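A single protein chain has been omitted; all remaining protein chains appear in their positions.
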Amino acid sequence: MIPELGHYALVLALALALVQSVAPIVGVRTRDDALMRLGSSTALVQFGFVAFAFAALVTSYLTSDFSVANVYENSHSLMPTIYKFTSTWGNHEGSMLLWVLILSLFGALVAAFGINLPATLKANVLAVQAWIASAFYLFILFTSNPFLRLANPPFEGRALNPVLQDPGLAIHPPFLYLGYVGFSIAFSFAAAALIEGRIDAAWARFVRPWILVAWMALTLGIAMGSYWAYYELGWGGWWFWDPVENASLMPWLAGTALLHSAVVMEKRNALKIWTILLAVLTFSLSLIGTFLVRSGVLTSVHAFANDPTRGIFILVILVVFIGGALGLFAWRAPLLKQGGLFAPISREGALVLNNLFLTTACLTVLVGTLYPIALEALTGEKISVGAPFFNLTFGPVFIPLLLAMPFGPLLAWKRGDIYGVAQRLMAAGALAILAVAIVLVAQYGRATLAPFGIGLAVFVMGGAVSDMVERTGVFRLPGATARARARGLPRSVWGTAAAHFGIGLTLLGIVCVTHWSDEKIVELKPGESTIVRHYHLTFEGIVPRQGPNYRDQIAKFTVRSGGAVVGEMMPSKRTFVARDMTTTESALMTRGVSQLYISIGDARSDGSIAVRIYYKPLVLLIWLGAVVMAFGGGLSLSDRRLRVGAPKPAARAAMQPAE
Amino acid sequence: MALWLGFALLTAAAIFAVLWPLSRPGKVRSGSDAEVYRDQLDEIARDSAAGLIGPSEAEAARVEVSRRLIAAKDAEQIAAPVNPAHSLWRRRTLAIVALVFVPLMAGTVYLLHGSPQLPAEPLAARMEQAHKNGSVAAMVARVETHLDRNPNDVRGWEVLAPIYISLGRYDDAVRARRNALRYGGETADRQADLGEAMVAAENGIVTVDAKKAFERALTLDPDDAKSQFYIGLAAKQDGDSAKAAKLWQAMLDKAPAGTAWVPTVQQALAKLKGGSPTAQANPQPGAPPIAGNAAPSEQEMAAASQMAPAQRDEMIRSMVARLADRLKTDGADVDGWVRLVRAYVVLGERDKAAAAIVDARRALGSDPDKVRRIDDLAKGLGLNG
Partner (left out) sequence: MTRKQRRLTLIGSGLAVLAIAVGLILGALRQSIVFFNSPSDILEQHVSAGSRIRVGGLVQTGSIERSPDLNIRFEVTDGKSSIPVAYHGIVPDLFREGQGVVIEGKMGPGGVFQADTVLAKHDERYMPKEVVEALKKSGRWQEGEAASK
């Protein structure tokens, strides 16, 4: 009964979405407030239905109901409960259900917390949101239905792919989807503005919290995905320029650009058309990402669906939405009025530069991702575009962006004083040059680019700190005044500085890991030792262990540093009984923000094993930086000014648009 | 019943979502652009008071935002007030849509893929139920569950393997036998059982892997009957009937009276000797060996067409035997092998056809392209060799 109710609830969500696609727009056209209000109630109930359907599927997973084909395909009665839960979205059908769950959640949030929105804008936004939802409900119900049943259910399921049985999977896709799908709100706002044919600075403020939420989620989602690949795939790499990773990076780049251009629009009523276009493009890239991952177009370790009908369906969705939105844009954008003036050297100018570089970087990733597919479709020739391509294109575009980044927040609106700003960045610059010099001397003749990478990272972080020092006047003014000023500063200013600082941290991690990682591949017999950097590792032997649905062959290592034991590391080979499949579980030891990393090969008959050991200096900074960025986004989101405009009685509710 | 009640409740909720806003009078609560600009003005005032921006910049910004504020106010004035009475018919249409379209469309789409007749079947409850009914599948599932947790319960694997075979789950049977071997240690019996499961999985063909298992069993216990029998079968399938007969005869000679497997071996031996007389058929002494090409000549074909069926059959058999002989010495002729296999199938001797495929694979092993032709042939003829 439960799976059928879930199925029916999903169908009802489709019916409501169809009503919501039309009624509010008719309401706006005819100025009928009841019809406009309709969007809110259907959006809320729609979310209720999808949540019900999702809960039904989760229940089927938790109770191992193998009469649901999807559960049979992807679950196993012996999996730990947590993985029964996460395997709900560890497969194509379930993950699409999660996708629409988040989509309808955002719709419901706009309905519930968008009290400060002008009624017509809100009605149009909800209608556009319903178009997207309808398309994806249809996609799920007709090509990827998770509620299909088996009349004679087997007694055991086929289990989740062991590679995916990992806590990383539990949180990584939901965050990624929160990001992807969150940008649908920006898209809907843009489409709504185009439908109304009117857009101004207030629009940017209304849409900004939604962009921030999506951006934060995507930042965290990408970081978690990267960390998951780092420790689960056993290659010690943290970014592979895999098409699936690119598919999440592109919306992030476009979304970051959108975040910044929306600021210009809000403050100065400028860059309006560009911002609208970016909002459309960002969500389009999210859709392209979904298409690339879900259609099986890609050769990728992540692509678990390979079904042409699905591919064609998503392609149609893609063409209709991107094509439709761009068509609407071409038709309506000329109606939008131009906004404020500014000099090239100004905050606006800096943000334009930011947008220019970010979109160009996004373009290089797009080309690198799509070129092999296009070439194969056109000529049949198969190529792969890997890290070297992206290092040669993405790198050169990103470096000037990072160099210019500290200047941006210090420049004044309208007309900035570049020399003044340069003076204020003196300290950061000097620190950076010092860092370059120190590293150059220490590493003389070994690493040529690394010192400059370090310098750049220091400059970026120093710039963020200088900005705050400047604004609070911490070293110039008496302590009490500085503290008062610090409190008086809008949170979004703190947020900007934190996010920029986070970028510097990530960069520092990347440079260190790229240039100073140690890798050692050796064969060890029990009792033998090897040395990596200043760590002395002894292979103690292999111990078997029985897990809930797997068997482990654990290789025990004792790690010593300077003669003292600092810990044990236990990488293993894990055999999953249900699939008769083996995975490598690498072992990590965190020392500060650096890590030792061991992954093992097959054991030989003489008891020796092949071992791959890495020392990854400052590697955690890569992800820590992303967390700091997301934290910065959170600070901005909590800014009082984003809540503005809400009628007084509802001010409380409007405070938490992120939830 | 409860299910249909659930459907009804959900449908009612959906209809309610549409009707509720239509039925409620009153204005929609609306925010406006003007409020944003008013707040921006406040912010400028705060910033300038705190000394974050200079007085001239503050003034310029104030003018700019005020201009926007006025524009926004104008826009709101233009937006005409709402006239509810005017749109009554539209609301009624929508109400009808909610009442008719939503349930109708939901019902239609649901019934396309839905299975309202199937109840939910949580595993725990099913196990309980199946256990009461004594279903084999449930029992197997329970044992599997137990073994997944305690894979070193050798007896469990050994109980499960024959059940798998009787259920036709041969691959699982092989896995169970392997696990018994892995966790229970190597014995002749376990190796032989593994080999037997492998033979079952390959539709009765003794594969190289299976043969290895039997040979291993025989090194552990030279008297292991099961392995001896299957080694004999392997010889037969390889076309070496003489060896098979010798092996089986030796088994029978040594077998103590009343041994359970004696009839099986006797039967196999009898079939080997009587059932396929051409296996020993020698080429006719007078016929010269056809060099190079084993295909029948024009004359032979013409002659065959005029022969009586019995005679023709005899002639074909002799040709096939010649071909088989030649291929034993010259194994590289893939076309010859293909003809041989086809001929056996036509003559109704599928065992020999399968054996020929095994031989052909062995003889052509160095050339993947040719082996592939043999594989395709085997697949096409339904010979699982």
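So that you can tell them apart, the chains are marked A and B in the order they are listed, and the count of residues begins at 1 in each.
Methods note: contacts are C-beta pairs under 8 Å (C-beta built on N, C-alpha and C of every residue); 3 or more make two chains touch, one makes a residue touch a chain.
What you are looking at is a predicted structure, and each value in this text was computed from that prediction instead of being measured.
Counted over the whole complex, the shown chains touched by the missing one are A, B. Remark: the omitted chain is touched by one listed residue; of A:T30, A:S517, A:T558 or A:T582 this is A:T582. Screening A:G323, A:P344, A:G420 or A:G527 for touch with the missing chain picks out A:P344. Within the whole complex, the absent chain has one touching residue among A:G386, A:G420, A:G527 or A:G541, and that is A:G386.
For subunit A, the list of residues touching the undisplayed chain reads 161-163, 298-299, 301, 304, 341-344, 352-353, 356-357, 360, 363-364, 367-368, 371-372, 381-386, 388-389, 392-393, 396-397, 521-523, 573, 579, 581-584, 599-601, 610, 612. The set of subunit B residues touching the chain not shown comprises 368-369, 372.
Keep this in mind: only the chains that are shown with their structure count from here on.
Inter-chain centre distance (subunit A to subunit B, centres taken as mean C-alpha positions): 36 Å.
Those residues of subunit A that touch subunit B in the complex are listed here as 1-5, 7-9, 11-12, 14-16, 18-19, 23, 26, 30-38, 40-42, 44-46, 48-49, 52, 60, 63-67, 77-78, 114-120, 122, 141, 145, 147-149, 151, 153-156, 198, 200-203, 205-206, 268-269, 340, 412-414, 471, 485, 488-490, 546, 548-549, 551, 577-578, 580, 641, 644-647, 650. Those residues of subunit B that touch subunit A in the complex are listed here as 2-3, 6-7, 10-11, 13-14, 16-18, 20-22, 24, 27-33, 35-37, 39-40, 43, 46, 50, 52, 57, 60-61, 64, 68, 71-72, 75, 79-84, 87, 90-91, 94, 97-98, 101-102, 105-106, 109-110, 112-116, 118-124, 126-127, 130, 137-138, 140-141, 144-145, 148-149, 151, 175.
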